[in-house]
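Before anything else, here's the structure in question.
Not every chain is included here, but those present sit where they belong.
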Amino acid sequence: MANIMNSLYNMRLLDDLARQETIIHKLHPLMKLLTTVSFLTVVVSFGRYEISGLLPLFVYPVMVFSLAELPLKPILLRILLVSPFIIGIGILNPFFDQQIYRLGGMEISRGWLTFLSILIKSGLTVTAALLLIASTGMDRLAGALRMLKIPRIFVLQLLLTYRYISVLMEEVARTLRAYSLRAPNQKGVHRSAWGSLAGQLILRTFDRAQRIYEAMCLRGFTGEYETGGFKEIRVWDIAYWAGWMLFFVAARLYNIPMVIGSLITGVIR
Amino acid sequence: MSHHKLEAKDLHYSYPDDHEAVKGMSFCIHHGESVGIIGANGAGKSTLLMLLMGVLFPSQGEVCVGDVHVTKKTLPMIRQRLGMVFQDPDDQLFMSTVYDDVAFGPRNYKLDEKEVETRVLHALELVGILHLKDRAPFKLSGGEKRAAAIASVLSMHPDVLVMDEPTAALDPKSRRRVMKLLTSFKHTKIITSHDLDMIYEMCDRTIVIKNGEIAADGVTSEILVNAQLMDECGLEVPLAMQNCPVCGSAKE
Amino acid sequence: MHMADALISPLVGGTMWVATAGVAAYSIKKIQTEMDEKKIPLMGVMGAFIFASQMINFTIPGTGSSGHIGGGLILAILLGPYAGFLTLASVLTIQALFFADGGLLALGSNVFNMGFFTCFVAYPLIYKVLMGKGYSTKRIIVVSVIAAIIGLQLGAFGVVLETLFSGKTELPFGTFVLLMQPIHLAIGAIEGLVTAAIVTYIWNQRPEIIERAASGEAIGNASIKKVALGLISVALITGAGLSWFASSNPDGLEWAISKTTGTAELESPVGLHQKLSDLQSKIAFLPDYSFKAPESEAGQGAGEGEEAWPAVSEGTSTAGLVGGGMTLALAALVGAGISLLKRRKYRANS
């Protein structure tokens, strides 16, 4: 129950953040989408032992965070809650690869390094996705998808799903609340009530879908989802994307921390 | 303006499970009338509204708007003239912001974006929620949601406004606001409600429905005080007329 | 069983994106020709339902734990496979965007693992075939459980293959399979039971919903079967071949992958470093810095397909540590600087 309401707050929070008007928010959604995808691709293209090469990429989320004036805490919390799957899989690495590697005087097994590498990558990729939605919002993102020629049916359906998640989650929360009030000692839903509980929810959902469709038709819906036209792509939008592309490629090609590090250690010597 | 006339001729409707919800209703509503439709739970009010709107098609009889029969073919044209507010605003608000929701109708009629904006802002102002235009509909309170649902219909400039229980779940002040708003709407209004006091104040004419049939159709001030009729149809004389604490006129 | 971006390589992610996009495009075409627009809000609202109902934790009989429905199978049963697949795709998209469940690059894999196998394999080939003789409570339970288990097993196997092909973990193939499949056997059984409970309820209350969905895609049935059968046999053959390979030659899987896909060139920094050091010596930027170091010390057992060590010597590793720290500090500084400037601007404005 708490789980549902928390998920709902998280969605609403990202939704609220997307309504701000900063430099990042005003960028064309398509370019932001492209930048994000490029970033993700570069991050995951690093090999599994790579750590230092990944570090410069932190500049991207940090810049977007501060330029878009997004709050750190709620988004970082999300990242910490990162899918247990990653940790579950990654944590096994130290057991399977115990070769020793010496790092600045310390000895670490390579498994830990790969685990660390996975963690950094997951931090970067998760942040990038959250930043995209928190600075763009679902509607504008859907507009970008339409520009990419994603079929209308899919986009329309995506938007409706998104919108009705809030409504249905609240309904589910209320039903579970009623359930727990009459079954105070249970943790989940007992199997004798599985079918009827979920089944009634579905049937109500079906009827609701019908009414929504009717409401749409009553307001002249003929299958084309009008969102009031797309924004033009400005030179600045392209420059934003191109700039980051340059940086990502550079970070991929050169191990920047190594360059800086040997510069410094070299100077000291 | 006879083309705004709305006529039901011997309507019948059965749901797919053979439940006959509407059993032969006939009436004619002229332009500018405000008509209240009342009846017990399950009497067939919502079903009737859906037949009028062409959401459902009658199994017998027909609905005419002006001189046009409502059929699948004439539907798009007719719907531009009729606006319907559903009982549950959650069924009606499906865009991410109130603005987009209110703009949905006008945009579907391919108006240019300038005209859309004018209409949207005007409609929002009418219902007094201009300040909510960038909010997400699902975060609004019940009353605000209903106001938004009404605005989304007003922005289409309908000739006929059809509303299913517009004041349910509103607090008394918001109820008054909606009533004022409806009074200021000068075209035809068709309103169903269990709030008989509202019907009494707002509608000149009332149609009483009982088990899918019309039990009475006439001047509101005569019908709603007819205690026997009300009782037979699962209703009551409006609260404002019961048991006055000042003059102590007897209940019923 | 959401795949995460961090565990996937661009090549695997991209391939799965293409596969998913293909299936989605096919489904959209089917929907457009076969059904009315009325199904769009139904799909949207059902997607929302699946999303919301995943928050309902069902107690698992006999254990203290609980699980929730995955949704692919129930969507296929209620909406038909095409609409079901698309609906699940949008649910997963929203989860990826808002909850970072899975990720954008892994989205293709996730939709494929959870949507394709349930909607286009388990539903038409198992559920519909076994259900052919008509519905009864008992049959619904048995068939749903079987279909859910098979759908989930295939999906889990997909996860295993995609993860291994991506080469981000050290897990040997056999261990991974042993880890994934049995867990998903249990999860599949639960999903099947919950699905059965829901379908039985709907079947009793509103049979026309299920009939409508089932009759809706009768036309496309034969072609789905062919496509799905083809895909399954290809998957099975590759799977069998690869697992044989894996058991006979532990390092062979990676070798096989890099061989077949040509990722070695792309993935391995050796080639890159080579080119870079050439480039670097040309422009004489930091001549002291040795990109070649890894190669000379790569003798520590780094085999054919494995990536070489970017920094192994004491000197370079120290440089890496220092440089890494510096980079992070720099990034933080940039962020702090921008925030500071912004705040000052606000103060100036107000």
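Going by the order they are written in, the chains are A, B and C; count residues from 1 in each one.
The definition used in the following text is that contacts are C-beta pairs under 8 Å (C-beta built on N, C-alpha and C of every residue); 3 or more make two chains touch, one makes a residue touch a chain.
Worth saying up front: this structure is predicted, and the values here are computed from it rather than measured.
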Please state how many copies of each chain type the whole complex in this structure file contains, using the displayed labels.
-> A x1, B x2, C x1
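Following the convention adopted for this analysis, only the chains that are shown with their structure count from here on.
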Could you state the distance in Å from the CA-based centre of chain A to that of chain C?
-> 15
Between chain B and chain A, distance of the C-alpha-averaged centres to the nearest whole Å | 43
Between chain B and chain C, what is the gap in Å from one C-alpha centre to the other?
-> 48
Provide the list of chain A residues touching at least two other chains, using ranges where the numbers run on.
-> 138, 159-160, 162-164, 167, 208, 212, 216
Check each residue of chain C and list the ones that touch at least two other chains.
-> 41
Chain B-facing residues of chain A, complex = 12, 15, 19, 137-139, 159-160, 162-164, 166-167, 170, 208, 211-212, 214-222, 224, 226-229
Given the complex, residues on chain C that touch chain A span 1-10, 13, 24-25, 28, 31-32, 37-38, 40-49, 51-53, 55-59, 61, 64, 66, 69, 78, 86-87, 89-91, 93-94, 96-105, 163, 167-172, 175, 193-194, 196-198, 200-202, 205-206, 209, 266-269, 272, 276, 286, 288-289, 300-301, 307, 309-312, 314-324, 326-328, 330-332, 334-339, 342
Okay, in this complex, where on chain A does chain C touch?
-> 3-4, 7, 10-11, 14, 36-37, 40-41, 43-45, 47-53, 55-56, 58-59, 62-63, 65-67, 69, 78-79, 82-83, 85-86, 89-90, 92-93, 96-97, 99, 101-105, 111, 114, 118-119, 121-122, 125-126, 128-130, 132-133, 138, 141, 151, 153-154, 156-165, 167-169, 171-173, 176, 186-191, 194-203, 205-206, 208-210, 212-213, 216, 223, 253-266
